[in-house]
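The complex appears here minus one protein chain, its other protein chains still in place.
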Amino acid sequence: MNINIFFLLEQLLNGVQFGVMLFLISAGLTLVFGIMNLINLAHGVLYMLGAYICASVIQASGSFLVGVAAAIVGSLAAGIVIELVTFRPLYRRTHLDQVLVTFGLTLFFNELVRIIWGPTALYAAVPAALSGQIDILPGAPYPTYRLVIIGTGILAAVFLYALVSYTRIGMLIRAGASNRVMVEALGVNIKLLYTFIFGLGAALAALAGALAGPILAIESGMGNGMLILALVVIVIGGIGSIRGAFIASILVGTVDTLGRTMLRPLFATFLSQATADQAGPAIASMLIYLLMAFILFFRPQGLFPPRIR
Amino acid sequence: MNGKLLAALSALCLMSSTSYGADTVKIGLITTLSGPGGVMGRNHRDGANLALEQLGGKIGNLKGEIIYADDEQKPDVGRQAAEQMVKQDKVDFVTGVIFSNVLLALYRPVIDSGAIMVGASGGPHEVAGEMCSPNFFSASWQNDQAPEAMGKYMTDQKIQSVFLMAPNFAAGRDMLAGFKRYYKGKIVAELYTNLNQPDYQAELSQIRFAKPKAVFVFYPGGLGIQFIKQYAQAGLQKDFPLYSVYTQNETTLPAIGAAANGNFETGFWSPDLKNPANVAFVKAFRAKYGYMPADYAASSYDAVNLIDSAVKAVNGDLSDKKGMIAAIKQAKIHSVRGDLKFNNNHFPIENFYLFKIVKAADGSYIRKEESVVLANHGDSYASKCPMK
Amino acid sequence: MLLVVDSLVKRFGGLVATDNVTLAVPAGQIHAIIGPNGAGKTTLLSQLAGELRSDAGTIHFDGEDITALPAHIRAARGLARSFQINSVFKDFTALENVALAIQVHEGHCFRFWGQVAKDAALQSAALGFLAQVNLEERANIIAANLAYGERRALEVAIALASRPKLLLLDEPTSGMGANESAEIVTLLAKLKRTLTILLIEHDMNAVFALADRITVLVYGRTVAAGSPEEIRANTDVRRAYLGEDEDF
Partner (left out) sequence: MQSRTVVAAVIFTALALVPSVATALNQSFYIDVGIRILIFAIAALSLDLILGYGGMVSFGHAAFLGIGAYAVGILAYFGVHNGLAQFVAAIVVSTLAALFIGAVSVRTTGVYFIMTTLAFGQMLYFLAVSMSKFGGDDGMNISSTSDFGGWLDLHNPIVLYYTCFCFLLGFAVFSDRLVGSRFGMVLRAIHMNEQRAVAIGVGSFRYKLTAFVISGAMCGVSGALLANQALFVSPAIMHWTRSGEILIMVILGGIGTLFGPIIGAVVYLLLESTLSRITEHWEIILGPFLIIVVLFAHRGMLGWIAERRRAPTK
């Protein structure tokens, strides 16, 4: 295969696009985990709901933006209901209990979606204005829609950064991630803060789902795979750290994409083609888990651990 | 006391499992009803139902019943469903099965149980070759056949180089093997993607940099929708014409529409085939289900008719397996594909057509018949099957 | 000398919790460490037990440098500790708590078949240790259901059961009533002949009744060390710490 610098750049861009999607999902997960000390396996459900709601509303209204807005509002509502009904009693339970309850929620919602929208996959169309390509470099067209995804993800990251760094809520979030007792001692309405954070995470996951709709198949269980990757991301990034989640998302996205496309030709330079054909994809699919084990070995708390726990 | 308990238990079990007389023919239909493959499974189910309905609910003068199971596109789930069907439901026939890897997983338990299986989609080369069995028929195709036709067509068109892509599973590998058997140009690359991979952007970038004259792919059902939409979004369509098998058909065209306009497919059937059985079938199918049938509906429809012909031939004596097998081998039905004959390995000998995706009068996209590429084409594995 | 501690330092960020602590404990003695809250007593004990890594200094035990050894190896060499906050195995019975310490000391823990509950030798040995702290009557009570004082006593019994050369006791009488405290003091006095003890204690009556030698820590630093009489007489200590103490 013909590898040149433009090819590498394009693949990097593909990796960043994947990473940005992962970030939108991981951001909520890491906040909920870091601040409320809750493992939420049902986070992937919110991503899925976002995609479904967006696709349905696009079909009904014909407008992509309305669809995205509806997805965010809908998942936000679903997220808040989930928080109020099932998570409130869960905060003080063990991680094992949390894993099981949220796993149960995932089963429930995956099946609910199949009942409501049917078992076959749905497909959303890319809005006409974004269906073309833009030359990122002369003679290197790139899908406009994917550039929009990257832009949206980076905007969301900047928004979160500003929120966490410069607002009162952000201060509470930072304080909560490093020292929960302190925040409680400040007399903050901790329940309200939790609901807010959970809603924020739900909205971001829904945004990711809505954006993924026009590219991927919208189907029950589509959140499961993303959830596992998002868990990997937040563990690598350091639980509770938005900055860590962002860097780890991009890292995982690019490592996965480059691994998938470059490992086989790379191996072929020093192994036989047959061996490279075997080993390349095999290592590529395990790459991010190897990366995680490697990082955890040297930094057991991830790349950006909150200072005090 | 133990006896009482046993009696109570058995009464309970008898109540829960409905009992049938010997005058019911039970057909187990295992197919993919959920996920991206679900669009194809729906074709299977509706095609079989239509056939049963047109037969007046009877299979060879006995009451006919179709039992469904969703294999979720997972081999292990399909295998478990098949075991339950042959052991608990004690079905007489098994049909359906979209994915070749699922077929390979459930093949042994079904065949070993003595049930007769009439496959209505995937035809992996193992089953056509060494693993062939008198109890197995394919009402659809052997995987290599359609891509062989495409390989021949693209060679005839003097397309000098091609980039191959398929998901990495049994059928994907068969499809590319079949293509390579008949294609004489240069293979720029042969790329297999993970079967559950949702996004192909990284691979699409590779196509642009490899600069082939054309691209040949196999992405069935929902995978095809994803692939072709992403292919169009990446702007590859104008530089790299797309050729495919089982990818741009009536299951995917409603979703991909204009993105596929003018592309080519090869296959054994399309709703555009003009034989009378087919015209009637397509008309009835659209009237009943409101959408355009695809290959899977056609083969499923034929499969149920083949089963009916078998039960008729033995006058409803379901224990006469040999008689039923011999009857199916005769293929005495009005197949919607036109002529149908069975090879020694019980796979079809049939025509493979070139189809072009065009916009129909009603604004939808269909596969228009262009020409016959390989006439009365048998598969390449029949010689490996010991059956005569 | 059984234990020789030389210039031991532990820092938490900018805070120096133990600051060049030096002490030596000869076999057979009780050495008490006293000091106001936050003096670094428990930190020092954790450093000796190996739960905390020291930033500087050395610890020699029984003639060997143990500064770098992990906690469980130190325990196996004969350094046992009790905890200030009750730390027993709460779902085990009192007997099981002690039996566990015995079997770990014996070093035969990779046995997968024989039942501890049917091991007569182990059970009677454990009962012996419980008897030493007057708990034999309560042997079959789940530790979580024991009274507070009983759990403190059990804590000591567990420490004894690993037959240590040196016992590190972190406030064995804390939170106890006068009667229970007195019992513990009697027990420790009885052990004095056979065992070396490093004792952290707030109860000055107990300290002066038991200790052969006393080290006074204030803000991590040794401000005085000597016999009980010397400490009693030391004006620095009086001013820095003991002056306010009514018990004195």
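By letter and in written order, the chains are A, B and C; residue numbering begins at 1 in each of them.
The rule is short, and it goes like this: contacts are C-beta pairs under 8 Å (C-beta built on N, C-alpha and C of every residue); 3 or more make two chains touch, one makes a residue touch a chain.
Treat the numbers as computed from the prediction; the structure is a model and nothing was measured.
Put simply, the hidden chain is in touch with A, B, C once you look at the whole complex. From the options C:8, C:158, C:216 or C:231, the residue with contact to the unseen chain in the full assembly is C:158. For the chain left out of this panel, the touching residue among A:8, A:77 or A:107 is A:107. For the options C:1, C:56, C:76 or C:223, the residue in contact with the chain missing from this view is C:76. The chain not shown here touches chain A at positions 33, 39, 86, 89-90, 95-97, 99-101, 103-112, 114-115, 224, 228, 231-232, 235, 239, 278, 281-282, 285-286, 289-290, 292-293, 296-297, 300.
Mapped onto chain B, contacts with the missing chain fall at residues 6, 9-10, 13-14, 17, 70, 74-77, 79-80, 83-84, 87-88, 100-101, 104-105, 107-109, 168-170, 194-196.
Contact residues of chain C toward the unshown chain are 49, 51, 70-73, 75-76, 80-81, 83, 87-93, 95-96, 99-101, 103-105, 108-117, 123, 139-140, 142, 158-159, 161-162.
By definition in this document, only the chains that are shown with their structure count from here on.
Chain-to-chain contact here is organised irregularly, matching neither a line nor a ring nor a star, and falling short of all pairs touching.
Centre-to-centre separation of chain A and chain B, using mean CA positions: 36 Å. Taken in their complex, chain A has these residues touching chain B: 1-2, 4, 6-7, 10-11, 14-15, 17-18, 114, 118-121, 123, 126, 131-133, 141, 143, 145-146, 214-217, 219-222, 225, 257, 260-261, 281, 285. Of all residues in chain B, those touching chain A in their complex are 33-36, 38-39, 41-42, 70, 168, 189, 192, 194, 196, 198-199, 201-203, 205-206, 208-210, 222-223, 225-226, 229-230, 232-235, 255.
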